[in-house]
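Note that this complex is displayed minus one protein chain, with the remaining chains in position.
Chain naming follows the written order as A, B, C and D, and within any one chain the residues start at number 1.
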Amino acid sequence: EPGAQPRPDESCEAKETNPLATDLVRVLGDDNQAHGPWDPRLGPDTLRAMLEQMALTRAFDERMYRGQRQGKTSFYMKCTGEEATSVAPAMALASDDMVFPSYRQQGILITRGYPLVEMINQIYSNRGDKLKGRQLPIMYSSRAHSFFTISGNLATQTPQAVGWAMASAIRGDSRIAATWLGEGSTAEGDFHSACIFAAVYNAPVILNVVNNQWAISSFSGFAGGERTTFAARAVGYGIAGLRVDGNDPLAVYAASQWAANRARANGGPTLIEHFTYRAEGHSTSDDPSAYRSAQERNEWPLGDPIMRLKDHLIAIGEWDEDRQTALDLECAEKVKAATKEAEKNGILGHGLHHPFHTMFEDVYQDLPWHLEEQAAQAIRERKIKWPQA
Amino acid sequence: EPGAQPRPDESCEAKETNPLATDLVRVLGDDNQAHGPWDPRLGPDTLRAMLEQMALTRAFDERMYRGQRQGKTSFYMKCTGEEATSVAPAMALASDDMVFPSYRQQGILITRGYPLVEMINQIYSNRGDKLKGRQLPIMYSSRAHSFFTISGNLATQTPQAVGWAMASAIRGDSRIAATWLGEGSTAEGDFHSACIFAAVYNAPVILNVVNNQWAISSFSGFAGGERTTFAARAVGYGIAGLRVDGNDPLAVYAASQWAANRARANGGPTLIEHFTYRAEGHSTSDDPSAYRSAQERNEWPLGDPIMRLKDHLIAIGEWDEDRQTALDLECAEKVKAATKEAEKNGILGHGLHHPFHTMFEDVYQDLPWHLEEQAAQAIRERKIKWPQA
Amino acid sequence: TRNLNMIEAINDALDIMMSRDPSVVIMGEDVGYFGGVFRCTAGLQEKYGKTRVFDTPINECGIIGAAVGMGAYGLRPVPEIQFADYIYPGLDQLISEAARLRYRSAGEFIAPMTVRSPFGGGIFGGQTHSQSPEALFTHVSGLKTVIPSTPHDAKGLLIAAIEDDDPVIFFEPKRIYNGPFDGFYDKPVQPWKKFPQSRVPEGYYSIPLGKARKVRDGEAMTILAYGTMVHVVEAVAKEKGVDADILDLRTLVPLDIEAIEESVEKTGRCLIVHEATRTSGFGAELSALVTERCFYHLEAPVERVTGFDTPYPHSLEWAFFPGPIRIGEAMDKILEV
Amino acid sequence: TRNLNMIEAINDALDIMMSRDPSVVIMGEDVGYFGGVFRCTAGLQEKYGKTRVFDTPINECGIIGAAVGMGAYGLRPVPEIQFADYIYPGLDQLISEAARLRYRSAGEFIAPMTVRSPFGGGIFGGQTHSQSPEALFTHVSGLKTVIPSTPHDAKGLLIAAIEDDDPVIFFEPKRIYNGPFDGFYDKPVQPWKKFPQSRVPEGYYSIPLGKARKVRDGEAMTILAYGTMVHVVEAVAKEKGVDADILDLRTLVPLDIEAIEESVEKTGRCLIVHEATRTSGFGAELSALVTERCFYHLEAPVERVTGFDTPYPHSLEWAFFPGPIRIGEAMDKILEV
Partner (left out) sequence: VSQAGAGEAAKVLATPAVRKRATDLGIDLNEVRPSEEGRIRHADLDAFISYGAKSGHAPAAAT
């Protein structure tokens, strides 16, 4: 059935997409070829670039996971198996389209060329950390990369993305917004707020639901996934909705491109459900064997997105196993080098990487008297505790 | 088209109702006859009882509105034109099914036989007020009538209704829950919470959206009503959804009965959109002429529900204009008598109707020390201010 | 200058900021075509168009959440929450998002919004149209909380709040929208135009956040109040002939601690008055600060006069309200020492 | 008695109440099959079935809202909010609904729920897994706020909270789930079983809400604390040789004012310690009460030691935490007078 789904015009009525909200847009077939109207017809360079970013994302995850286990930081979250859902949209969007991610879209930052060293500095909360050691590891922020500061509170980014998109429309700007959240998080009221506002103001925004079938220990049924699809939510709001094979990088790219074109042409919001699978634990704090069988991973329903893209490139004669081996090695080396570089700035300590006054900055634009007094207290405590620091 | 909508089996798959979520279930035709599979085939006594409750509700509204204008209380809200959306469901439900209303379902209380005098006592916050003068007028509560305490905060009652229904199911109880909210209020996150919980737990609950097309000054488009129907929200959650002519008492009855039977048979939740029209201002604090033309009311899209039921009864030979005149008079008299009776308990004053200690009761089950101290203060102040009171 | 009531003064401030700064947008339930249930935004949609003044869905989470995104874009949103009692569904977006944005992004993203909301009781609004939840916001670092007590201040403070790059909660005491209130509710409302504080300069001016206003100079005791209660304490002090040093705090966070210290060190006595419920109200913070910072000057216990720790009861609202008797008793107690 | 850590004690309390009272149900994110991210509900679904212990959608508004409805039905729900930092989306249902239900229905409908939630920092949880928002709840009349500091108390207080007919917020100090914490974070965690407070009686017992625990009898100063900070102040007092009278408040609302007054009247000095941010924290209320009620006994200013008015910063968490140095300085200041 890959290739069997119709591709309505980007300017169609929202309800023309209704059948796609309960279907599954697929492009790559078992024959490793691209099929049907959703084939984005990307050139081999683009496909290889996509493969590279996905491989790099995975290599990064592997190393950071190990780093956490070695005590270099407190926490890490992998996106293993879900790389396509961030890398492919990042490539389909303009580089200055604003993204409002959840915590599992490291692939976007990597694709947009944010330096790995900066990511690791943040993860280590070290001297080089642009966020000054304040944020939990992986809660990146980069205005320069149009990457919104990640929140620990689920789904809050979604009405914000809609607000940004509304602002862009108000200003006649051509940039659009895109946001990501897990299927579990769609249960939050904030996501409903996002859908209502997006619908009422016809905001130029893409709402990406990453349905990796798990929310920590809860199967997607606890977010309503047993009754209908998450893309079907779009039907209820009268906005465009697409359900796409999230492990098929070409399908994800095509759906993102469709939604981006639609939004940019003032066609309004699109909700995209990316059907995928969380191959690893929720985070380094989680042990999934307590709630799902180890076998489940082997039955990974839709195949590894990296392997699928690799096999496609090989099938069209634009790649081979040796190049893949070389790429994997290269990615590992890149990450290793970045890690070494970042470690020069230190690993997670007890906060001595940053002057204590920084702790009080950015609460407000300026420090009111009470924060100045508290900063003085903190600085005095530091001097007592670490007279040489 | 009245009578043209199919009536799926009450135990059908939720998605079988999808077409009805964007259609409009109607029974009463221009010929004043009942048509089609949704005709609930009610006997003339039941129909007359329904007419009576609707007429009484309207008479009550008229008098209370005037009472507020005369300074007997601070606030009132009418449901003119929407009587069918509360009276008909109240008749279709069992009398001990629990209802979680918004502020515009006085018709339920009246239909369930709650004494008018008690309603007026509450509206006047007088000595007889069972709620001890604490609540804004019309925010009734009656456990004995399975009528949940009304909240000023929109849509909060909806997840509560679902929770009550879940509890009933947990206990193997046959009672179901029903909740009402305005179309404007469906925008609140609480309504989304209700839908998600209802869907996930297959709760025996009816979610009634009263789409009277206005939310204070805002047209229903600001709640998403221009993109699709409110019943379509059900499609997004994979629950049953019906859209019904809210000014057709028979259609409202039939839809409520369908949903109640379904819920009671463990078939799960139903979302019913009642398409109707707010014929009057939002409340006594509101002047609708500031935001909609006076003409709009005359173009009242679906006809007056009381007139339609009356005409139906006349058409089937079970009623006539004289009896209607007599009924209207009788309703006015009943309300007048109740008003007189209630006025014996006083009208809205400055709180002297209740001992000041009552103000501190029911904050907790028992009064903690700080409330005892505060009560003593309040009582002392009263003695100073009104030495004889 | 013109004589304006508080609604007109707020409308004027909004109008001026809309015209000075194209990034200012106004949003909220019924604020657009209708101009707000209290008419504070009347005429603005007509003047500035629907893209800059617009009605919203009834979803306070979305209102604040969208405003956060608009702020991140570079707009300066002024969302209205129709009643302070209805701000709770938007609290997470305020507490976890707007207030934290600058901090968690190390200054890359800010939320320069001003959330306007009518608050307080005394209008027979019952439990859900009368609350004074300001204390909750003062506990959230990253938020500023501003409460005007006169038309003059409402305009100047609102302009300052809109210009401020931090998220500001601007609570408008609805009891005094049309005229000040001396606490004697049985007397008819006197319109603002009879009072000098309704004299509002034309055009742009701003009153810095964090500066209290000395309402009255006195020696007998310091009174700290804000919003409606400023007028009530002033009237009670006058009636009782108490030579009070009255401060209208105007901004709760950041607080004008200097003015407070100076006054309490002068008078040695301190009365704190607010309408909000007592326990963990902002009066607690004020009392704690005074004790911590002016301890040795204290000649009498620091007293709080507040609303009671109950919901705001509809027909008993004047029993709840911290009126002249309650305030007078506390004054006596403080002076008795 | 058995030696239990706090998680086990909470699990035990839940188990006992589930078996004693069929109306008790447990709900929350990941509490069912998995038994909770901190394992507090481990084994309960297996024992009592999916209709009494169940996972919920990730929607805190729905969790509290559904619990309100269940309470109105006659159940006694014990919802878990996975982290206190995530309670804000459910605040409206708590503040406007659960807390007001009894009042607005004049006793016809009640919300006998106990909302359990881990709170506090010191586990490198960053800004959104470390907050202590208890003060917000203490400002809401109709809610009770309970915070245990030992396994023994956790069990007895949780049982009392579940039995209580009013809505109770039960905050569990996650830093001391596995062992007490003396504030010296560089030392390894000592498991609870080494400490006498982990000796937990078998079976049912309850500790009344509103009664403080005297941790240590002393003459030099009163220390008011709760949760994790009880252990920290105890350790600091010991280390410094301060003869402190230490009260573990256990319940913030209703507060054990008698115990506080008695102690402060004895010592004439008072130190208040909490981990939450300072401004409008619950320490403010405590300070105000002490000043109002024990004024003439005070020989030194009432001092607060608290977290700073910033978000809880990930890598600087020990700089934020009100640890031994900050507490020690305040003790010196109080005694210096």
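FYI, a residue touches a chain if its C-beta (ideal position, glycine included) is under 8 Å from a C-beta of that chain, and two chains touch if they have at least 3 such contacts.
For clarity, every value in this text was computed on a predicted model and none was experimentally measured.
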Partners of the unshown chain among those that are drawn: C, D
Sole residue of D:16, D:298 or D:319 that reaches the chain not shown, by the stated touch rule: D:298
Touch criterion as defined above, residue of C:78, C:176, C:260 or C:298 at the omitted chain: C:298
Touching residues on subunit D - with respect to the absent chain: 219-220, 265-266, 268, 295-299, 301, 335-337
For subunit C, the residues touching the chain missing from this view: 268, 295-300, 337
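To be clear about the criterion, only the chains that are shown with their structure count from here on.
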Chain centre separation (subunit A, subunit C; CA means) in Å: 41
In subunit D, residues with contacts to at least two other chains: 56-57, 59, 61-62, 85, 88-89, 92, 96, 100, 103-104, 127-128, 141-142, 253, 279, 309-311
Where subunit B touches two or more other chains, by residue: 132, 134-135, 139, 151-153, 187-190, 192-193, 196, 200, 222-224, 363, 370
Residues of subunit C touching subunit D in the complex: 61, 85, 88-89, 91-92, 95-96, 100, 103-104, 127-128, 133, 135-136, 138-139, 141-142, 253, 276-277, 279-285, 287-288, 291-292, 295, 298, 300-304, 309-311
Subunit D residues within the subunit A interface of the complex: 29-30, 33-34, 37, 55-62, 85-86, 88-89, 124-129, 185-186, 278-279, 308-311, 313-320, 323, 325-326
Parts of subunit A lying in touch with subunit B, wherever the complex brings them together: 14-15, 187-193, 196, 199-200, 221-224, 227-228, 232-239
